[in-house]
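Only a single protein chain was left out; the remaining protein chains are all shown in position.
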Amino acid sequence: MKFVDEYRSGDVAAHVAEQIAALVEPRRRYKIMEVCGGHTHTIYKHGIEDLLPPEVELVHGPGCPVCVIPMGRQDDAIAIAERPGVIFTTFGDMLRVPASSGSLLDAKARGADVRMVYSPLDALRVARENPDREVVFFAIGFETTAPSTAVTLLRAREDRVRNFSVFANHVTIIPAIRAILGSPDLRLDGFIGPGHVSTVIGLKPYRWIARDHRKPVVVSGFEPLDILQSVYMILQQLAAGRSEVDNQYTRVVRPDGNPRALRAIAETMELRTTFEWRGLGFIAQSALKLRAEFADWDAEVRFDVPGIRVADPKACQCGEVLKGVIKPWECKVFGTACTPDRPIGTCMVSSEGACAAYYNFGRLTRRRNREPASV
Amino acid sequence: MCLGIPGLIVDWVDVEHHIAKAEVSGVRRNVNAALLVEGPDAVDVGDWVLIHVGFAMSKIDEDEARATSEFLAALGDPYEQELAELRKSRIE
Partner (left out) sequence: MGDTRTEDDVLAAIERRRRRPHFKLMDEHITLSHGAGGKASRALLEALIVRELGNPVLAPLGDHAQLPPAGDLPLALTTDASVVAPIFFPGGDIGELAVNGAVNDLAMGGARPLYLSTSLILEEGLAVADLRRVVQSMAAAARAAGVVIAAGDTKVVERGKADGLYITTTGVGVIEHGRRLGPAQIRPGDRVLLSGTVGDHGMAIMLARGGLELEAALESDTAPLHELAQLLLTASEHVRCMRDPTRGGVATVLNELALAAEVAIVLDELSVPVRPEVTGACELLGIDPLYVANEGKLIAIVAPEDEQAALAALQSHPLGTSAAVVGEVRAEPPGMVVLETAFGGTRVVDMLAGDPLPRIC
């Protein structure tokens, strides 16, 4: 596959890893956070931490848009799905997320018409093909996905598809990073910036991190070599005493992002005053809702949702994992009461959640580091 | 969710609505290119794009891609021979 294989070469990786090790200052430890579920997934899937020197630690932040949806919002989604006549469409990631009385998949088993789609445009097509049904699209994701929802809404309006609506749960990354940096629990040295969010928002929105908090930010691609190169670039900055926003993902990310995408979002959506993030609490201006002009396509206007705030199960420590304060295995219920088969919290359900990624991929590293002789 | 896959635009399906046909390793899917219809990043048949949930999000800049590859190569011993062999052994 073009543009993929080149960035997966094991030999080059080994060389880059050597260069990273050469930049490490003796007796200094580095904590680098990434805030993108895709990065979490790649890091574990390719065993990148195996290659980094022990002084460099990668911390996984709140970059999984599935993981940050609070249980109450999940309940709202299920309530809509269970309305008679509704076809509830969603990305696959959300199907197994546990809510107060089971997941969307459980609702489907109980008779709700829940369908997995790959694209919001597919949901619009379902609406066209089922004119006598109400089709709702569960819109989640960071700024990467919001433009796609926006373009779909514009198309729905243009084609006057009336039986289609969007349940908007898009969240924005910058307020989340602000919340992390404001948290006293965590001392970070730098950030691996989200690759695909940045194709939309560009590089400027991260400047305050470098300027005010003096932490390097390197926007990274998703192949293993991209991440290694980004770690290298961060360490280079730290060694030189610099803190800047840099772009490793130049083949895809432009400094100004995608103005057309930003316009589409602005035309269809606006910031909510506040929104609850699982584990992080309420964060101001951190999520998107549909503008009043699109009320006809707003599922929250069309349907009454319970809107009840549901606290996380007591045992769940997703919040601390999402903030990077604890590692997945440090959560008291990790691997025992909370497993990919029977997840308590969202970090375990989404394949991009830190806990699921660690459980599925990272366990061996942990085991090997504890018992180096046995493998 | 961040799943963005490189694909090649092979045809236009509905120019008015910006629907193009993209190909990934022999698999084809219609993608919406509405976000890449203006400015230097406007795409056409023959361009590589990043595909996310059925939309083309960004044009993949081949020169930048090459530059990144070269930078990576320069980060250690020369590796051209190994990489060439690696490429040859992949099924395109």
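Lettered A and B in written order, each chain numbered from 1.
Definition applied: a residue touches a chain if its C-beta (ideal position, glycine included) is under 8 Å from a C-beta of that chain, and two chains touch if they have at least 3 such contacts.
None of the values given here were measured: they were computed from a predicted structure.
Engineer: Among the chains present in the display, which ones are touched by the chain that isn't there?
Structural biologist: When the entire complex is considered, the left-out chain reaches A, B.
Engineer: Which is it among B:9, B:33 or B:51 that touches the chain not included here?
Structural biologist: Selected residue, touching the omitted chain: B:51.
Engineer: Of A:25, A:50 or A:270, which one is in contact with the hidden chain?
Structural biologist: Here the residue in touch with the unshown chain is A:50.
Engineer: Given the contact definition stated above, which residue among A:115, A:157 or A:213 touches the chain not shown here?
Structural biologist: Residue touching the absent chain, from the options given: A:115.
Engineer: Of the listed residues A:60, A:73, A:96 or A:302, which contacts the missing chain in the full complex?
Structural biologist: Only one of A:60, A:73, A:96 or A:302 touches the chain omitted from view, namely A:96.
Engineer: By the contact criterion defined above, which parts of chain A meet the unshown chain? Give residue numbers in ascending order.
Structural biologist: On the chain A side, contact with the omitted chain comes from 1, 8-10, 13-14, 44-48, 50-51, 92, 96, 115-119, 122, 224, 339-341, 351, 359-365, 367-368, 374-375.
Engineer: Which residues does chain B use to touch the chain missing from this display?
Structural biologist: Within chain B, the residues that touch the unshown chain are 3, 5, 24-30, 51, 54, 91-92.
The rule is simple: only the chains that are shown with their structure count from here on.
Engineer: Quick check: in the complex, which residue numbers of chain A touch chain B?
Structural biologist: For this pair, the touching residues of chain A are 1-7, 9, 11-12, 14-16, 18-19, 36-39, 41, 63-66, 91, 93, 118-122, 140-141, 144-145, 147-148, 151, 155, 194-197, 199-200, 221-222, 225-226, 229, 232, 248, 250-254, 258-261, 264, 350, 352.
Engineer: Please name which positions on chain B make contact with chain A in the complex.
Structural biologist: 1-4, 6, 8, 17, 24-25, 32, 34-39, 41, 48, 50, 52-55, 57-58, 60-62, 64-65, 67-69, 71-73, 75-77, 79, 82-83, 86-87, 90
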